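Every protein chain of the complex appears in place save one, which is left out.
Chain nomenclature is as follows: A and B, assigned in order of appearance, with residue numbering initiated at 1 for each chain independently.
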Amino acid sequence: MRGLGQYADDLAVPRALTHAAFLRSPHAHAELRSVDATAAAAHPGIIAVLTGPELAAIGKPFITGVKTDAPHYPLAIDRVRYMGEPVAVVIATSRYVAEDALELIEVDYAPLPAVVTPGHAATDQSVVLHPGAGSNVLHERQFRYGDPEAEFAAAAHVVTVDTVYPRNACTPIECNVVQASFHPGEQLYDVVANFQGPYTLHTVMARSLGVPGNRLRLRTPPDSGGSFGVKQSVFPYVVAIGLAARLVGQPVKWVEDRLEHLSAATSATNRVTKLRGAFDVHGTLLALDYDQLEDCGAYLRAPEPATLYRMHGNMTGAYAVQNLAIHNRVVVTNKTPTGLNRGFGGPQVYFPLERLMDKAAATLGVDRVEIRRRNLVPADAMPYRTASGALLDSGDYAHSLECALGSERHASLLERQRERRAAGRLYGIGYAAVVEPSVSNMGYITTLMTPAERERAGPKNGALATATVNVDPAGSVTVHAASIPQGQGHKTVLAQVVADVLGIGPHDIVVLMDHDTGKDPWSIASGNYSSRFAAVVAGAAHRAALTIRARIAAIAAADLNVPPVELEFRDGFISSRHNPDNRVPLARTAAKAHWSPLAIPAAAGAGLRETATWTMPELTEPDAQDRVNSSGAHGFIFDLCGVEIDAVTGQAKVDRYITMHDAGTLLNPQLADGQVRGAFAQGLGAALLESFEYQADGSFASGTLADYLPPTACEVPDLEILHDPHPSPLTPLGAKGLGEGNCMSTPVCIANAVADALQTSVDTLPLNPARVHALMQAERGGADDDATPTAAPGSTPEDQLPAALHPAPETAAADDGHGMTGEGSTTIRAAPDAVWSCLNNPGQLRALLPGCKAFEQSSDGEYRAELSLGVGPVRGLFDCRFRFTPVVAGAQLRIDGGATGALGASSGTAIIRLDDVLQPDGASGTRLDYRYSVTLTGKVAAVGGRLLDGASRTLIGQMIKALASAAEPEREERGTWASRLGAGLRSRWSDSGDSES
Amino acid sequence: MRYLRADAAHPIAVTINGRPYAVQAEPRLLLTDLLREVIGLTGTHTGCEHGVCGACTVHIEGIPQRACLTYAVQVDGRSITTVEGLAPSAAPLTALQSAFREHHALQCGFCTPGLLMSLSHLVESEPDADEARVREVLSGHLCRCTGYQGIVDATMDVLAAQRRDGAT
Partner (left out) sequence: MKPARFDYACPDTLDEALALLAEEGPAARVMAGGQSLAAMLNMRLVEPRVVLDISRLHELAYITANDLYVEVGAAVTQRELLAWPALADKLPLIAQMLPHVGHTQTRARGTVCGSLAHADPSSELPLALALLNGEVVLQSRTGIRTLAARAFHTGLMTTAVEPFELIRAVRFPVLGDAAVTAFTEVSQRHGDFALTAVALTGDRRRIRIGVAGVEDRPKVLDLLWRDDASLQDEIQAKVSTMHGSDDIHASGAYRRDLVPHLAMRLIEEARDALSAR
């Protein structure tokens, strides 16, 4: 608030600090033939340029959750597998200088066909990313609970939905930060990073650094600029920067920038799901059958494939259904590796499940609220064991639902819809019922192993929470916990919980939230994820405070001559419940514990510091039938909303949104509502705006915050929050997690409202104007022919076609029909043979290439040129290679080529056709028709996605016109377009000023 | 004409939060880096370095602007206010800062300094701003934690209080 926060990039830095910048792959998939850092290393201010093999020589690949031969190193070794993958790291005296050197590193890439969609990855036709793994499917398991086949066979109705959940992430405003040094004497890495847990990854990092865990001292700063799971993605960089610090013998700091963050940090998994539901005639859900195809990106980075298994116990959502089939497959594709993201695994499950409930209601002719009501787990069944093993601890879902509808709330929403519809407007209502799991079982991920494999590996279970309470000789209290908060207000809650136990003011307590694995208590479950704070970390603090209280009470009881149970802690005093005047200050008792340890009762122990380490006993390992209580506590959410759609533009506006939560005991209602509001805004972003877009060649196209679109204050409406708390009997304070729920419920609730407004099916997100418009066109059935029914023409077609599990053609970078395509024609005042000879004459060819700096013909029909290419002010040097292949001599030519430069890489194909035409004045002429297909990847694709199509059109147009003028000398004399173009292209354009964001 | 060579550091005189500073900067040094790395005022945050997220917003000559789209050499002779200048550590919080606290308008606090700079200017320069205007100004900032409602409420509260005080 005063600018005095201590975020990772704000901390004081050591002497001799150096700064790192990463060179990243512009290709989604390519062999890494060589990296030449000679020029970069010689640049002033450069301390070192390190490549994959150099780091690998002193480190080890990351451990993954699935045993497979798909090694992942902090820097690519011999192949790059996603655009943005780190290839080299420059260590320099400043970040500015480090980035200067990036431009001097020469890398020889041999592009490979990219695997972009999970459906394609799952087929035999896709190029295998990790040859050692033999397939792009790195994990597959089938699960069966109850008797789903029998229920489906006997069901009155079988309803199916096919959904494609897109890639998105909660993108904190602070990016990743690492500062590392290596102490050779101790063989110890000392790292400060804005890591958020889970601390299972500490083991992964230490192993990759090549040291035992006690030689990786990982410290987190007092403040964090948000995480939402995303900062888990800092861990590969802890290793990269740690190894670099060791190699250069100096401390190294790296601050991720926004381009790096969006393109290469992490995302939630995208998932293709086919979900079938069996219903009886009354709408009772009898069985569910999931076919889930999970895309974890280029590497199965720990803790993946956890996204797929986090919900394993909760696949039946809020519904009482004991027959369940699940088919899980995990594939790798040429996209950024995935990881933790608020709602972890939830939105990917609830999107199909709650769409299914809507579709079932329509199929059966049952009201959408009624079909949910009918199937909710009944209150008298609590605690309820789900088919796949979760123990739903508490709740009265039907009651919560009715409270959400209220006597007026739902009715007024329906009335609003009637009014709007009567006025001819598109207005839909959405519903979603969601169980929100919290406190992840450290053993849930082992569900991916067969029972026999688990037997051999030994059980994994529990989730240890730690918290420490210390009372010093003056009686003042300090609390800390390994909860690594990211702004949720853990300090406030911990102070409040401990203050209540010790009878002091919360503001008298100091809560320290920075963490040091070398000195502070922690365990593998430590960290900020799976909404574990309120349910168990605050509970651990409570337990520690109770222990301290008991010890202080033992001392005071002796002094006041009152049994400990009769003591009250209030206002800094300990007093007899029956005689408040018989009291002693807490400070004096605390002092006694420190100053007179021999004079206090044995029951008071020694000192006044207590660390409580505790796990929920219910978090047992998966059983032999693959049932797992994947989470310790389960909240319930029922959302309803009204969405209005602009019938012309397709813009969806959330008119009203009501969210009902049963999160058990609310430790701090204001902080709780803050969590709900934040998750809602992110859920709304996922529903309407946010998506990491990849082109067909795997290039990433959402590299700026003008392309990846978190909502602003103008898009997020006010939210009506309701609570119907049913305390958990299993957590110390009765609290259940609530911070992730709206990331699970809001995307599908809004999707359901849009589907209702348009009376159509909604199978993917985000519902941006173009996609909604396409849905409306499809619904009208009268879409004009070239109105592509997709929101994002550049993106992969399969992701817009739900259920597209069929093989997609290989997307080789230069294939026709992928990336940006165009065509055009022009008439040239020269005969076809003149144009043809111009095209085949190296001297003339050179003259018509824009900004040509160097030109050579390497073999017949193959050329290499250095071109300065660009549009407007954006301009870069490209190394281009292209080959001319005559298709029909004198009449048709095919050009295949590629270009690489600091701005990115491009490849494409063009077909040029020449036809004889007579000019109006009788002169001979040529009609030139061209078709092209071009892809652009790398930085220019990531940050200029909005303008790429226009830019490629412009460039192609320039070249064709240059050709026309070259074949047609008299036009040049008139000083027309071509000569101006030539002048313009030989130099850089300049214009005056600029503006706009 | 001032002509500053790319590869040298040049003297810059700038007033920050009322205090004059004489520093050296290369032409390409961003104002964010001048404030954070050279002067040591780390309250101004960097979130995107392309002008969208708003975390770096500071007042230049009293007007909220993006520090990440400004170079240090451009503020030579100018006066800048950063979040540290709103309520110096000895002073009580401003009404807006207090309202932020009361309305739980911040969680991680990373975007907060930029927000405070934009909104403190708004409440001073447009005392009659309505909620739509507040949201419009806010749309120049991204906050991922709060869903914005607390920020809107805090600002509306300050505006209302100002109007009450003005009326009495």
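A few comments on the model shown:
FYI, a contact is a pair of C-beta atoms (placed from the backbone, for glycine too) under 8 Å apart; a residue touches a chain by one contact, two chains touch by 3 or more.
Since we're looking at a predicted model, the values are computed, not measured.
Touching the missing chain, out of A:249, A:669, A:872 or A:890, is residue A:872. In the complete assembly, the contact with the undisplayed chain comes from A:651, out of A:582, A:651 or A:827. Among B:42, B:118 or B:146, only B:118 touches the chain left out of the display. The omitted chain makes contact with just one of the residues A:331, A:943 or A:967: A:943.
Among the residues A:759, A:857 or A:954, only A:954 touches the chain that is left out of the figure.
Mapped onto chain B, the interface with the missing chain covers residues 1-7, 26-28, 30, 33, 49-51, 54, 57, 60, 63-66, 68-71, 73-74, 118, 135-137, 139-140. What chain A contributes to its contact with the hidden chain is residues 95-96, 99-100, 103, 257-260, 648-649, 651, 689, 693, 701-702, 706-707, 709, 711-712, 714-715, 768-770, 773-774, 784, 786-788, 790-795, 820, 871-876, 902-903, 939-940, 943-951, 953-954, 987-997.
One rule holds for everything that comes next: only the chains that are shown with their structure count from here on.
Every residue of chain B that touches chain A in the complex is listed here, in rising order: 26, 28-29, 36, 41-53, 55, 66, 69, 82-84, 86-87, 89, 93, 97, 100-101, 104, 106-113, 116, 134-136, 138-152. Chain contact summary for the complex, chain A toward chain B: residues 1-5, 7, 9-10, 96, 170-175, 223-226, 228, 255, 257-258, 486-489, 670-671, 673-674, 677-678, 680-682, 704-706, 710, 712-714, 716, 718-719, 943, 997.
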